[in-house]
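What follows is a single structure, and I will ask about it in a moment.
Missing here: one protein chain of the complex. Every other protein chain is in place.
Per-chain numbering from 1; labels A and B assigned in written order.
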Amino acid sequence: MEDLEHILAEQPFFAGFSAEHSRLVAGCARNHRYDAGEYLFREGESADEFFLIRHGQVALEMVAPGRTPIVFATLGEGEIVGASWLVPPYRWMFDARAMALTRAIGIDAACLRGKCEADHHLGYEMMKRFTPILVQRLHATRLQILDVYGKR
Amino acid sequence: MNQPRLITTCDGLQALIDALVSRGYRVLGPVVRDGAIVYDAIARVADLPAGWTDHQEAGRYRLERRGDGALFGFVVGPQSWKRFLHPSVETLWTMRQGEDGVRISSAATTAPKFAFLGVRACEIHAISIQDRVLRDGPYPDTAYAKRRQDAFIVAVNCGQAGGTCFCVSMRTGPKANSGFDLALTELLDGASHQFLVEVGSEAGAELLERVPHHSATEAECAAAAAVVARAVSQMGRSLETDGIKELLQSNPDHPRWDEVARRCLSCGNCTMVCPTCFCTTVEDHSDLTGASAERVRKWDSCFTLDFSYLHGGSVRSTGRSRYRQWMTHKLASWFDQFGTSGCVGCGRCITWCPVGIDITQEAAAIRSSLNTGKGEHHGGS
Partner (left out) sequence: MAAAPQPDPFVPQLYRVTRARRELADTATLQLVPLAGPRPHFEPGQFNMLYAFGVGEAAISISGAADAMSFLHTVRDVGAVSGAIAKLKTGATVGLRGPFGTGWPVAAAQGADIVFVAGGLGLAPLRPAIRQVLADRRRYGRVVILFGSRNPKDMLYRRELEQWRQRLDVDIEVTVDHADADWHGSVGVVPALIRRATFDPRDTIGLTCGPEVMMRFTVSALLEAGIAADRIYLSMERNMKCAIGLCGHCQFGPAFVCRDGPVMRFDRIAEFFAVREI
């Protein structure tokens, strides 16, 4: 049984986390392994966990009738999958599929939300790390919409 | 050059023109036409605008009669010598497709030698500025270089300043110190009408042998100096050049650009009359069969919307950015590109702007707003 606390501490996302906070988060964490083609979660499901990819690649995609799912982003090692666990009604808004063998740490959303409510310092440390990711994703999405390589 | 000062008369001036003509020069000088003083072919002293002067202000130009018969009693009009040295239309090459394939040949240049009579000090500087751009770069315009080499320049020192002149600020006049073959200063004192002559080159000295002249007296030299001093004291405008490059390049988002944009029509008049503006475009023409084609180069202006066209739109789509481009290029970027200012203080852009935009006023406005703490201190986005 791997020491999750150590594994989390090694992740760039948790850089600078205090030992106490690391322990709190590790208490909500568990290991996952997904084979190529397996889904981490599906649109509409309850956003119970969010994931930190230790190894592998995950495609974020949306299904539309009559066509194969459209991948709008891919995430890799060290990246966080999922933000809907932060926002009520805590439901996933897209599918996340492992493109190759993927190992990820899943962090229980309800567990972490509860601990953040109890310890606002922990909450703020999580927000400080989460917000830049969201901003970056939003920016990247906008750039993709801009279709910069297209012809005018 | 530290040459002796000489004197010649109006008859001497005619002899000068005749000597140039006899040597195969096409003599060009100021003439009155359509209510302005423009540069065109002259054969006789009588072709010159004797007794005329110009009254210039922002957006205004008007000829007036003088009280005397001065031949050069005006400053500069809407044209500059660039219309001869850097013509507004020029064929670069022609192409023919025949049985033996395609042949492209440079257009043969059979331009006559030009003799410019009446070149002002600011204009001499303008010509040398264009020399740096068109002749002294890694890819010289050989046609320009040839016209330039063959050109004979008779300068005239200004005896008065125009309402929009600021050559003193730009250190380009009113006295011509070099860049000419001969330089004349008109001395008109009652009935006495003569010219102080300075020789600026061997070609000038040689031509002067065909012109009756004698040595100038001390009094005549002093009179010539007084003529120049009078022009110096009358400058209609001034431009503070200290740090102007930094000032404009550091303030691309100054609110003054928005302010001038409200007035500027982007008509491009300023670029047409400016003696240093050099921008051109090319047009490719062919006949209907495509068997022959030619490329023609024409004057262009950075004020046109198409000037910066790229990938379906223009980089400078607003009038604001185009005015900023022109002024920043003229007073600032020119230093980075060619080592000098692009402006010679001739005032034409001020006179010929239909809404009277004044480059000296715009520069002063930006400068003073920063000095007093108003406006933005930093440009950039």
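The working rule: a contact is a pair of C-beta atoms (placed from the backbone, for glycine too) under 8 Å apart; a residue touches a chain by one contact, two chains touch by 3 or more.
Please read these numbers as outputs of a predicted model, since none were measured by experiment.
Trainee: Which chains here touch the chain that is missing from view?
Mentor: A, B
Trainee: Please identify which residue in B:Leu265, B:Val282 or B:Val355 touches the non-displayed chain.
Mentor: Final answer for the missing-chain contact: B:Val282.
Trainee: May I ask which residue of B:Pro4, B:Gly98 or B:Gly290 touches the chain that does not appear here?
Mentor: Hidden-chain contact among the options goes to B:Gly290.
Trainee: Where the complex has a chain not shown, which of B:Val21, B:Leu63 or B:Leu92 is the residue touching it?
Mentor: In the full complex, the listed residue that touches the missing chain is B:Leu92.
Trainee: Hey, which of B:Ser88, B:Ser106 or B:Ser368 is the one touching the hidden chain?
Mentor: That would be B:Ser106, which touches the missing chain.
Trainee: If you put the missing chain back, which residues of subunit B would it touch?
Mentor: Against the missing chain, subunit B presents residues 92-93, 95, 97, 101-106, 133-134, 137-139, 141, 249, 252-253, 278-282, 284-286, 290, 293, 297, 300, 302, 307-312, 315-318, 320-321, 325, 329, 332-333, 336-337, 379-381.
Trainee: In the full complex, which bits of subunit A touch the chain not displayed? Write them out.
Mentor: Interface with the chain not displayed, on the subunit A side: 57, 59-60, 67-68, 70-74, 76-77, 99, 139-140, 143-144, 146-152.
By definition in this document, only the chains that are shown with their structure count from here on.
Trainee: Any idea how many Å lie between the Cα centroids of subunit A and subunit B?
Mentor: 67
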